[in-house]
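Sharing a structure here in structure tokens format.
As you look at this complex, bear in mind that one protein chain is not there, while each of the others sits in place.
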Amino acid sequence: MTIAAPRSDGAEGPEIDPSVPTIDTVRSLAARYSNWGRWGADDELGTLNHITPSDIVAASGLVHDGRVFSLAIPVDEHGPQSGGFGRFNPIHLMIRDGNAAATGTVVRDFYGGRDRWIRGTDDLLILPLQSGTQWDALAHIVFDDHIYNGYHATDVGSKGAIRNDIAKTRDRIVGRGVLLDIPRSKGRPWLDPGEPIHAADLDACAEAQDVAIGRGDIVLIRTGQMAQCRADGAWGNYAGGAAPGLALDTVGWIHDRDIAAIATDTWGAEVLPNETPDVFQPLHIVLIVHMGLLIGEIFDLEGLAADCADDGRYEFLFTAPPLPITGGVGSPVNPIAIK
Amino acid sequence: MTIAAPRSDGAEGPEIDPSVPTIDTVRSLAARYSNWGRWGADDELGTLNHITPSDIVAASGLVHDGRVFSLAIPVDEHGPQSGGFGRFNPIHLMIRDGNAAATGTVVRDFYGGRDRWIRGTDDLLILPLQSGTQWDALAHIVFDDHIYNGYHATDVGSKGAIRNDIAKTRDRIVGRGVLLDIPRSKGRPWLDPGEPIHAADLDACAEAQDVAIGRGDIVLIRTGQMAQCRADGAWGNYAGGAAPGLALDTVGWIHDRDIAAIATDTWGAEVLPNETPDVFQPLHIVLIVHMGLLIGEIFDLEGLAADCADDGRYEFLFTAPPLPITGGVGSPVNPIAIK
Amino acid sequence: MTIAAPRSDGAEGPEIDPSVPTIDTVRSLAARYSNWGRWGADDELGTLNHITPSDIVAASGLVHDGRVFSLAIPVDEHGPQSGGFGRFNPIHLMIRDGNAAATGTVVRDFYGGRDRWIRGTDDLLILPLQSGTQWDALAHIVFDDHIYNGYHATDVGSKGAIRNDIAKTRDRIVGRGVLLDIPRSKGRPWLDPGEPIHAADLDACAEAQDVAIGRGDIVLIRTGQMAQCRADGAWGNYAGGAAPGLALDTVGWIHDRDIAAIATDTWGAEVLPNETPDVFQPLHIVLIVHMGLLIGEIFDLEGLAADCADDGRYEFLFTAPPLPITGGVGSPVNPIAIK
Partner (left out) sequence: MTIAAPRSDGAEGPEIDPSVPTIDTVRSLAARYSNWGRWGADDELGTLNHITPSDIVAASGLVHDGRVFSLAIPVDEHGPQSGGFGRFNPIHLMIRDGNAAATGTVVRDFYGGRDRWIRGTDDLLILPLQSGTQWDALAHIVFDDHIYNGYHATDVGSKGAIRNDIAKTRDRIVGRGVLLDIPRSKGRPWLDPGEPIHAADLDACAEAQDVAIGRGDIVLIRTGQMAQCRADGAWGNYAGGAAPGLALDTVGWIHDRDIAAIATDTWGAEVLPNETPDVFQPLHIVLIVHMGLLIGEIFDLEGLAADCADDGRYEFLFTAPPLPITGGVGSPVNPIAIK
């Protein structure tokens, strides 16, 4: 693989050693695969624009058996976070519980002393939006002071994103889903931490699974890392540590196929340690900021993958609408695959 | 309408004036329409059991045009809550924002001083689970010290529900959705606060819309109250005040049709003030605790209703999976109707 | 009153009409009364430097009777906030309550099923640090991109203040307190909303109360607005609405006396509407950013004021240490006056 890497000022420069990609590589990829302006100067949807109504109709035709798979990990304190980037696992608290119903104190404390037979319970979440199964909004990553489509970083202020927030996608993440089960296609239970997934691996997997991938698809890429954590009985360094994931050369693969969104069963989608020693999560820069691609993370693909292996069908109707959080730079989601 | 109302001890008693239903009416309805044990002593799904895989396949066939409708109100501080029952509107806070990216302080504050080109933003919600568009879990209502299927109230403790929590439904709320647009069927923009919707109204609406309702359907009942709030430019007493909604005699209607779930565009689904002066939200007791019916509230049905009126089709594929909140007695949701 | 108002560039300029102070007035005051550099380039304490150990010894001698007054309003949902600036009233939630003890579910839910006789309760606050009785940290106000002592605004990042945070004052807010009960000195129950307190009013009050004010004192200025709210039975527009408070000419009064800190019984210390039509809370700019003065707000002075009126002693030992919140730009506090 050779990635030409002109300097960021666009001037001609020496060839970069492709074995050591750098920020220049990232800039080159960003420039080559940028979708800024492609759907208008006001666009806030990015590659979700690839999905057309007829794609959705076609995707609904993939429902043959009525089996439904939830791809979310449980929302609770046992999630994978360990404090990095200020992220913690969700905190669930009861505002009013069944004990209060049983003791009758709910009448005293919440109903103004007036008993009208019913007893309700209520609860509350303190929820970092990047803590579990989630979509990164296009406002989630900033590079060179800008977010997708050229909006300035300051459009994501103390009160949230006024551009590219997750709420914009509220009715857009419905379409054909395709699972690429990379380790199974290689006859392994999971990829190793640090193992890259190259474009060729994606192609080989699709071929092995006999599934074609094209415009408007939402591609779920299984690395097996979540299965490995379960086998270990612990998340370990899942959140930010070494992980299998996408390599830099998948950018073109994603772009050329007009893929609408991707998601993986890892913390950060990309191979970690990253291929670029000087750049952290380079694909987030290229894919989110420049391509405008929605990335899903911490998807639990185990049950779905087992089913696909069983019946040989790796395509399905996929719905994963975010919560329409005004200004949100991400959203928890319970993605659903329907076969 | 006459609802026979034997006393709760089962003994013969005088006829109750049907014009003034009481707790005895509620107990009678609860006994008559109880599903406790119907799906086994361990069931935690209730009427969601009505949905079969073949129903889901059939529902996917309702997708003709590829139009997608999000039925959630925005998740933000401008929601309808005003403090009742300890509920407040969602609070959205940035952990790390685009300003920090623009000033470069994100490197200092979050990246340990090491700059690797990327800048991320993160955010957080403090979210009462009953604050906006939501599903009530079967653990949300307690009556006579019990929740659905006879579990004891104390199964909903300080740490959440160990029975009937919302996470149990994580892959179950997919099926055929039907909209009943009550005010439109009556040629009105909205029903009035305090106006009941009777079983006969549901039938008349279905007939006017030329749509049949049956086993496993998820029925969305539009009252128009949200449209009225928008016309007023304020939520007013939407949260807990007078509202149009379901009357007691809809219990049998729902039960006899084996409906899987219902949802409305109001705060509490039921007509308010309630028909029972001594019982608050009597249908919550009967439907949630005894029938085991999932109830959705604060659904925004305006866009969907306009579309249905336009093309005359009031049925669609409906997916509204909750977040799988361990122990949760409710969940925010972005319900999706696909036509 | 005439406030000379040279332009902010220090050049001679025309006299400003003192009846309409402007940003130029504010800049003039800021320049004249700035303490930047006064206690070193690294100072983060501002006028708290005025308090010496011997002042503290002397203040302890003011304890004659052993009466203690708490000057904090209750920390609960009934506070004065109504959403402005993103502030809400404190939210108190139980992690584990006495009902869980009474039903025994605490053993199941929190003690791993092992009963060792004890039952504990725990709780949690979600607490905007500016919501109730509070100290503004010197990092709370930014003017012309800087905070007190010339630190740049970006020293207050997404993770909090690395300069001038409230934790720096953790052991510094102890000394002689003096109450100036302005309305009582005028024979009135409270000052009117919009009524300014001028330097002359402070002097007249001190004289009427026969109390001298000097270096290192912490001056509590009663307007009576909290008493008015209590008489009304509602906070009304207390949070950010019209209020009695300090006028611009008190800046010199505060500066010349080397006062260590001030606090009032209002939301914002200053008269509202402000005297400067173009500048909001001008004294916050001058006092906090340039003078480095700690300002306390929403202090409940009613009980203390009644006692002072009763015994004629308006001075006392005052301790009001903040919580040492790392990076905090404010802190809730329970200030204590001991007489």
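Here are a few things to note about the model shown:
Just so it is clear, A, B and C label the chains in written order, and each chain counts residues from 1 on its own.
Methods note: contacts are C-beta pairs under 8 Å (C-beta built on N, C-alpha and C of every residue); 3 or more make two chains touch, one makes a residue touch a chain.
Nothing here was measured: the structure is a model prediction, and the numbers come from that model.
For the omitted chain, the shown partners it touches in the full complex are A, B, C. Across C:G98, C:G150, C:G236 or C:G252, the residue that sits in touch with the chain not pictured is C:G98. Among A:E77, A:D203 or A:D232, only A:E77 touches the chain that is left out of the view. The chain that is not drawn here is touched, among residues C:A31, C:A167 or C:A242, by C:A167.
Although one chain is not displayed, chain B still touches it through residues 86, 93-95, 97, 99-100, 102-103, 105, 124, 126, 159. Residue-level contact of chain C with the missing chain is found at 23, 26, 52-57, 60-61, 63-70, 72-76, 78, 85-87, 90, 92, 94-99, 101-102, 110-111, 116-130, 139-143, 145, 147, 152-161, 167, 170-172, 174, 278-282, 284-285, 317, 319, 321-330, 332-334, 336, 338. What chain A contributes to its contact with the hidden chain is residues 77, 83, 88, 91, 94-97, 99-100, 103-106, 108-110, 126, 154, 157-159, 162.
Quick note on the criterion: only the chains that are shown with their structure count from here on.
Superposing the C-alpha atoms of chain A onto those of chain B requires a rotation of 180 degrees, given to the nearest 5. This structure's chain pair with the greatest number of C-beta contacts is A-B. Chain A and chain C have Cα centroids lying 45 Å from one another. Taking each chain's centre as the average of its CA atoms, chain A and chain B sit 28 Å apart.
Residues of chain B in contact with at least two other chains: 94-97, 99, 110, 126, 154, 157-159.
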